[in-house]
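One protein chain is absent from this view; the other protein chains keep their places.
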Amino acid sequence: MNFKRKDILGLEDLSPEEITLILDTAEPMKEIMTRDIKKVPTLRGRSVITLFYEPSTRTRTSFELAAKYLGADTGSISVATSSVKKGESLRDTARTVEAMAADTIIIRHSSAGAPHLLARWVSARVINAGDGAHAHPTQALLDMYTIREKKGGFQGLKVAILGDISHSRVARSNIWGLTKMGAQVRVVGPKTLMPPEIEKLGVEVYYNWEEGLQDVDVINVLRIQLERQKKGLFPSIREYTNLYGLDRNKLQVAKPDVLVLHPGPVNRGIEISPEVQDGPHAVINEQVTNGVAVRMALLYLLMSRGEKDEIPA
Amino acid sequence: MKYLLKDGMVVDPIAKAVTKLDVLVEEGKITAVEHQVEAPDAEVLDLEGCYIFPGFVDMHCHLREPGEELKETILTGTMAAAKGGFTAVACMGNTNPPADNSAVINLIRDKAKEASFPVYPIGCATKGRNGEESSEIGDLVKAGAVALSDDGAPIMNSEVLRRVMEYAQMFNLPVISHCEDIDLSGTGVMNEGLSSTLLGLEGIPAAAEEVHVARDLILAEMTGAHLHIAHVSTAGSVELIRNAKKRGVHVTAEVTPHHLCLTDEAVKQFDSNVKVNPPLRTRSDIEALYEGLKDGTIDAIATDHAPHRSDEKEMEFNLAPFGISGLETAIPLVWEHLVETGILSPVEFAQKMAFNPGQILGLPDRVIKAGYGANLTVIDPRLKLPVKVEEFISLGKNSPFDGLVLCGWPVMTISKGEIKFSRHQ
Partner (left out) sequence: MSQREKVQIMDADGIRRALTRISHEILEKNAGTKDLVLIGIRRRGVPLARRIAEKIKEIEGTSVPMGILDITLYRDDLSQLEYHPLVRKTEVPFSISDQKVVLVDDVLFTGRTVRAAMDALVDLGRPKSIQLAVLIDRGHRELPIRADYIGKNVPTSRREIIDVSLREIDDEDKVIIFEKES
């Protein structure tokens, strides 16, 4: 198997073979994280810049550690989204980062498609660390790694994604990745937070949890953005928690060995109850560990090889 | 100057005929349209194989002056219009300051005179385009406004729109409505549907347009005013307008070239050059727009030419401004997609591009007959060329059609008897 991509912008374009290679490569990376000396020289002399237009310390740190464990040097640029309009444009920032001779740019942006524009403008490799409601490929890959590690595979697995599907890049990337690998994906949430024609992506749509969570092997709980309530997309936090918050009662209808994922950070007690979050089904902390391993795998696959015959995104 | 246009196919939108005729132009007027015109002292232009249309009118464009002269000026915009095959344009009043008073209308007309090109200003319907208080419509008319519109700032208050319509009716002025319920469209940036779901971009539902079309039709029916619906984009709107016309409502409508040949799938690359308002819709909407053009529900094709600076468009999709620079691609786009494919005949094309917009705005001389002013658009259906954005005269290079090979380019534009543009050797 040969991995020849220049950028990782989403899972939509990746083949099942490529996804499997990424997940397979993440396994030895996870071993490196258990060592006293968590560093290999593979990417020595290579540079990785994180360019974050949204504050996300955890994702940024995960990428930076992944790069450092592989021996790369890292730098970071933070831009407050509020100043995007009056501050330096993405186009100009792209020129700046290009001039710094970065080998790879990790970008997080509140605008869907920003990584795609960046990839067109720079010769450096670009990894999408989340763009608007569009895609979050590394989150989906780490979710999939966690699921595969616990469940052994994806074929026929029933996976429910619960919450605000409309505004979720995590949901979209998970849908692409999981359906490609043969899982049966369903989305569960209120109609006001369900994007139109989502069923055309090959998922089942449920508005109530009793049916939506019935017999599922995995529940991926999405973070609810509290400001959505102000836009009238749900009446109150209380009602959201009543109807869609994952608690012990709702967990009853799933398979007994159901796995509970959450991309973090958790609104404790809102989209997931404390007893479920801290209970035996939840693997939220393992997801974080796996996130570093998956990102190491991607950096290795993108950066370690020569640049012949690359597939542009 | 005296020109003899030789051997072209003259398109008559009234008689619905295409005839090989010679056209003699003298002192700004058409003086003869016959099978063989002898005029030894005239300059002969051989138009064998070309269509001669009555002068095309772009009834919806943004020339940006005053206020945003880095995007476009009246001079560059009208030169672009001439190159694009238009002999006259009507420009929207969303300038800075807005064209809600006679001073701005006068400025536009003065600049147009300097550019020596017919520009018909559209005045704002309300002061400051704020949708609250009617502008001084009588004064605007006196200064030369040919229609009223707040364009991109739809009048949400139905009572205000009712009064504007009633008042405009006294002056026989059409009210041009950009139909968008701004609560429903919200912060949307593209059509709401499968594509917006895939791309994670906020959607503008078809209903945002249709709710407003329905309301405006009801108010037009109530007031008897002439309502013109700008840039119709959805199948639902077409159906609403069709029914209203059947009931005898005084409504006309236009569609843009981009809504006729691109769907929302074009957004896939996040290229902000396909970001327009109303947004690009779906294949079934396009089919309905075709149908609307054919059965007369949609009267006109207008560019909604919306030039922007390249640095404004080279932006994240949701942050970039709406609009396509359309004057220089409109004719070959429509030719390639609708005339070449047989959806519109050359006669129907003449109606949509010249005669009907002229009728809607009350512009003279949209027929090719002796005694009329010489406004002529000549198109060579055999001419096949790629769109080259870097060769646009318009300051707005924001076109998603760069590199697209199209046929049916304008080869000569004659406005008020003057050759404003010619590819002729």
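Just so it is clear, A and B label the chains in written order, and each chain counts residues from 1 on its own.
Basically, a residue touches a chain if its C-beta (ideal position, glycine included) is under 8 Å from a C-beta of that chain, and two chains touch if they have at least 3 such contacts.
No experiment lies behind these values; they were computed from the predicted model shown.
Every visible chain touched by the undisplayed chain in the complete complex is listed here: A. For the chain left out of this panel, the touching residue among A:Thr42, A:Ser110 or A:Thr192 is A:Thr42. If you put the hidden chain back, the residue from A:Ser15, A:Ser78, A:Thr96 or A:Ser304 that touches it is A:Ser304.
Seen across the whole complex, the unshown chain contacts chain A at 1-3, 21, 24-25, 27-29, 31-32, 35-37, 39-42, 70, 297, 300-301, 304-306, 308-309.
Note that in this section only the chains that are shown with their structure count from here on.
Of all residues in chain B, only 192-194, 196-201, 203, 269-270, 311, 314-319 touch chain A in the complex they form. Within the complex formed with chain B, the residues of chain A that make contact are 12, 84-85, 89-91, 109, 111-114, 116-117, 131-135, 169, 172, 195-198, 200-201.
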